[in-house]
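Here the structure comes first, spelled out in structure tokens, and everything after it is commentary.
Up next is chain A:
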Amino acid sequence: MRSIISILLLAFIAWGIVTVIGEIPFGTEKSRVGGHYVDQGREETGASNIVTSVVLNYRGFDTLGEVTVLFVAAIGLGAALATRRKKEKREIEPASLVLYTGCRFLFPLILLFGGYIFIHGHLTPGGGFQGGAIVASAFILVYLGCRGRRISETVSKTIESLGGLVFVVVGLVGLAVGGHYFLLNFLPKGELNTLFSAGIIPILYIAIGFKVGSELAGVIDHLMEESE
Partner candidate 1 sequence: MQMIEMILSPLLALIIGIFFLGLSRKIMARIQWRYGPPITQPVIDVIRLFSQKSVSHGKLFNLGIIFSLAGSLVLVLFLPLAQICPLSGSGGMLVILYMMLLAPLGIALSGGESANPNTSIGISRKFILALGYEVPLLLILLALMTHYKTISIVHIVSIQQNTGWAFVSLPLLLSGIAYVLILPAILGIRPFEVVQASQEISSGPMAEYGGPFLALATIQHALSLFIGIALFVNLFLGGAGNLLIFFLKMLVVFVLVLFVNAALPRLRIEQAVKYLWRWPTLLAFIGMIIVLIVRR
Partner candidate 2 sequence: MDDAGLFSGGPNPILLVVVPLGFAFALPLIGFVSKKILKYIPVGVFMFNLVVALRLLPLVLKQPILVEIGGFSPPFCINLVAGPVGILFSALIALAGLLVAVYTLVYIKEGPEEKYHILYLLLLTAATGVVLTGDIFNLFVFFEILCISSYTLVAYVGNRAGIESSVKYLIQGAVGSSLLLIGIGLLYGLFGTLNMADLARQIVSVGSSSAFIPMAFMITGLGIEAAIFPLNSWLPDAHSSAPSSVSAILSGIAIEVGLYAVVRILFTLFGLSSFFLFFVFLGVLTLLIGEMCAFSQNNIKRMLAYSSIGQIGLILFAFAIATAYAVTGGLFQMISHTLGKGLLFLAAGYMIVRSGSMEISSLKGMGKRMPLTALAFTIGAFSLVGLPPFIGFPSKFLIIRSALAEEALIFNILIGLILLGTVIEGAYFFRVVQVIYFQKENEHQKRHEAPVAALIPMFLFMIAIVAIGIYPKLVTGILDSAASELLDRVDYIRSVIQ
């Protein structure tokens, strides 16, 4: 009964969407704003990856919020799970040597790959979030493979804080340097398609990369700790 009602309601909503979706042009042309970014993005931001220029420059404020969301989630998760933190350490069955060594071998490589992704965020597909996720995956590998290893909470907290602060401070510096514009791209834009280009974008992406990496790792840390 319940599912029938649900299906009927959803079908009705779907019908409502159908009436409007026909008006959305599909696969034809870009929106005015999108067109503008594609056309002017290189000159205005110096990043060859237009998505990156949108994420960090045109819509950098969103990204600040996004970082904050993640931060809130990490903190909130900590708050939710930390209230009855079990202190005692349980005996964990150690992993096999092959697994252990393999993980330790792969760990720096993955980290390096992650770092590459977020440092080259303004040039190639990828960026701080993607890189951060890869970095976090390295930690998962370690957690799974070399059980018992833990990321230091202090370190992760520091990185989280610093990452966020860098974002805010860079933005405020822009505000201070260029008059009224928060997150102004005040650094020289450099030459397109080179590593040292696009002004503040790489800086922000690196900060984000670190921050996301440590936050996701922290989240996983918390969840794993709880599940053990």
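Regarding candidate selection, all candidates are chains of the complex that A comes from, given by their letters.
The working rule: a residue touches a chain if its C-beta (ideal position, glycine included) is under 8 Å from a C-beta of that chain, and two chains touch if they have at least 3 such contacts; residues count from 1.
Worth saying up front: this structure is predicted, and the values here are computed from it rather than measured.
Between chain A and the candidates 1 or 2, touch in this complex occurs only with 2.
Considering their complex, residues 16-17, 19-21, 23-25, 30-34, 36-37, 44, 57-62, 64-66, 68-69, 71-73, 75-80, 82-84, 154, 157-158, 160-165, 167-169, 171-172, 174-176, 178, 180-185 of chain A touch candidate 2.
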